[in-house]
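Note that this complex is displayed minus one protein chain, with the remaining chains in position.
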Amino acid sequence: MGGVTVTALDAAWADRWLRECARVLADRREELIDLDRAIGDGDHGENMDRGFRAVVAKLDEGPSESVAAALKLAAMTLMSKVGGAAGPLYGTAFLRASVAAGDRDKLDGPAVEAVLTAARDGIVARGKAEPGDKTMVDAWTPAVKAAAAPADGEAALEAAASAAEAGAQATKPLTARKGRASYLGARSAGHLDPGAVSTSYILRAAVTAAVSEISAGDVA
Amino acid sequence: MGGVTVTALDAAWADRWLRECARVLADRREELIDLDRAIGDGDHGENMDRGFRAVVAKLDEGPSESVAAALKLAAMTLMSKVGGAAGPLYGTAFLRASVAAGDRDKLDGPAVEAVLTAARDGIVARGKAEPGDKTMVDAWTPAVKAAAAPADGEAALEAAASAAEAGAQATKPLTARKGRASYLGARSAGHLDPGAVSTSYILRAAVTAAVSEISAGDVA
Amino acid sequence: MKKLINDPRAVVDESLEGFGLAHADLVEVHWDPVYVTRRGGAVQGKVGLVSGGGSGHEPLHAGYVGQGMLDAAVPGAVFTSPTPDQILPATQAADGGLGVVHIVKNYTGDVLNFETAAELCASEGVDVRTVLVNDDVAVEDSLYTAGRRGVAGTVLVEKIAGAAAERGESLDAVEAVAKRVVANVRSMGLALAPCTVPHAGKPSFELADGEIEIGIGIHGEPGRQRVGLEPADVLAERLLTPVMEDLGFEAGEEVLLMVNGMGGTPLSELYIVYRRAAQLLSDRGVSVERSLVGNYTTSLEMQGCSVTVLRLDDELTSLWDAPVKTPALRWGV
Partner (left out) sequence: MKKLINDPRAVVDESLEGFGLAHADLVEVHWDPVYVTRRGGAVQGKVGLVSGGGSGHEPLHAGYVGQGMLDAAVPGAVFTSPTPDQILPATQAADGGLGVVHIVKNYTGDVLNFETAAELCASEGVDVRTVLVNDDVAVEDSLYTAGRRGVAGTVLVEKIAGAAAERGESLDAVEAVAKRVVANVRSMGLALAPCTVPHAGKPSFELADGEIEIGIGIHGEPGRQRVGLEPADVLAERLLTPVMEDLGFEAGEEVLLMVNGMGGTPLSELYIVYRRAAQLLSDRGVSVERSLVGNYTTSLEMQGCSVTVLRLDDELTSLWDAPVKTPALRWGV
């Protein structure tokens, strides 16, 4: 049996989060491409992979000074490397998140909620999507809501990630009203929204970065 | 058991020959297209079908006055409707054949030989192909030779058609040195030459037009 | 996937490099970030014209950079809008002191990236106007969508606004004429076969033998409707009718008719579609005064076409006829 240790949601965590995003999104590249092929233009997996690879290249220049700095680095890089709808939306999300993180050296539960809320609000401000429009907002909105309860940062992240996963799954029956999938009208129903799914991966990556699995041997 | 009656190789026969060519070539359109797809550009069946349909349309205006007139009508029509290599080659063949038929009102064995020889020589004069180059000349040359023996016109045609069929089959192993198939080099071997095959159909049609099958009942 | 490419990730850069070499007399390709300008840069005292969008629609947009059309083009990754850090320097390079018009196809990604870029440009002191092109009538219900897409009509906006800028019109006037083209141009497209995005490696959608997609966009998106293959004359009518209805044409009007290939369709087929579309227009008493037939706004190697109609007036016609000297559109000079 193994155990887990939870690390503080500090600058090092933020860097690990971004690297974990890059790892997961590279892994899920084809899956996200296929989701986007079904109701969009088949580039979402490539866009996210390209963006986060660039983030990692930036991180390799040295560790971030703060959570806010890491998030801002992600924001600027995604903005200039992703393009498409996802670039400005995730770019704005990380930028607003960075501002919300402020000069905190680590995030507790309420801080996690504040950061995620800022991110979601940024996406809504840019993209004007409402819940139910079958966009990434449908993953962010339940995530923000779920993050409100826990006092502990990691628990807030865990709740957010699970809610985002459920939210992403719940986009399946919806008819898209924003983004490229909206052109399909009723034919968009029956498919997951790629941006909602990538959001769920990004939030799950935040949890993974916070939690190290320790094998039974290690804790013996 | 049935018998056959042989009709004179006169103007009516010539008209029937051309109509029979049209019928057979329409029937063999796809086969000739496929042969030409393999080593050429896939139009031989379409070209021959188009050309002989036009010949029939001309024949429908009234019966030919003579063998020579029927052959000249075919020559001019094929020349203006077939295009490609086959158009001028068959056009020249029928034109020279028409001249060779001259003012004969019907053809006997030597006349058949003279007509076929003129046709073959016309093709060679235009196309400069030698026997073995994997062209229609490989059907015409043995046909001309076989037509030399019989005194009887129908027997000469029958011998020519059979020789043309054998000649066409014998093009299979050859490497093309003239026409579009020559671009393939050694890859042209292993396929029948479409023009040699259409030549064998045209000569067989001449026999069919000369011979009416009569069922046993009719001759009882 | 069979393509004349090297690394799927290098497609846009290598293609632009070839483009720059082939048309060095007309254009300049800039790297890091990537954008294309007219050879010689901004024309002082002329309104600048910049467009851009995902790659894969060649010759759109870089093929339309040159005298009488665009001053700069900003290519994104394949089917992915470019980013603000590309659009900013392209806009600065296009600014001849009178400001710049951004011609943007109406897609969420393009709109958001050009929006951000316009803010950056403003903060750098460049007066930027944005004209959204949304000619695709296949997207019917714009209340419940991201709005109509910009497709092949974009070429007409770029040509006509480019001519207005070239003849010395003000920023307001160039913006206004571009918007007038947008207000009077409509398009609709169909696909016989999908395209394959290099980095995706798989066709953008699946179509059975004998099936086609009506109302496709230019990004390999599936269309609104899947129907059986029909004769070209029927298909031409399927495309033209909604275009005509949306524009509300009346007898006696004059139009430009464009039949645009999606990249993998032979020119001969485009002319067959053109023939029927022209007949239908003339049946309604609409007079086709100008035409454009060819691959002008493509979707990689997609097989299919779109039909575009632009309502003309004397000014638009004379701007259309004005000289243009770009890699992909050229006359009068």
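Before moving on, here are some points about what is shown:
The letters A, B and C name the chains in turn, as written, and every chain counts its residues from 1.
The rule is short, and it goes like this: contacts are C-beta pairs under 8 Å (C-beta built on N, C-alpha and C of every residue); 3 or more make two chains touch, one makes a residue touch a chain.
All figures in this text were calculated on a predicted structure; none of them were measured in a lab.
Looking at the complex as a whole, the chain kept out of the display touches B, C. Contact with the undisplayed chain is limited, among B:Glu46, B:Asp108, B:Asp121 or B:Asp152, to B:Glu46.
If you put the missing chain back, the residues of chain C touching it would be 2-7, 11-12, 14-19, 21-23, 55-56, 58-59, 63, 192-193, 209-210, 212, 229, 231-233, 235, 257, 259, 263-276, 278, 288, 291, 293, 295, 298, 300-301, 303-305, 325, 330-333.
Residue-level contact of chain B with the missing chain is found at 33-34, 37, 39-43, 46-47, 50, 79-89, 126-127, 175, 177-180, 182-185, 187.
Everything below uses one rule, namely that only the chains that are shown with their structure count from here on.
Taken as a graph of touching chains, this assembly fits none of the simple shapes: it is neither a line, a ring, a star nor a complete graph. Between the CA-based centres of chain B and chain C the separation comes to 55 Å, rounded to the whole angstrom.
Centre-to-centre spacing of chain A and chain B amounts to 76 Å, using the average Cα coordinate of each chain.
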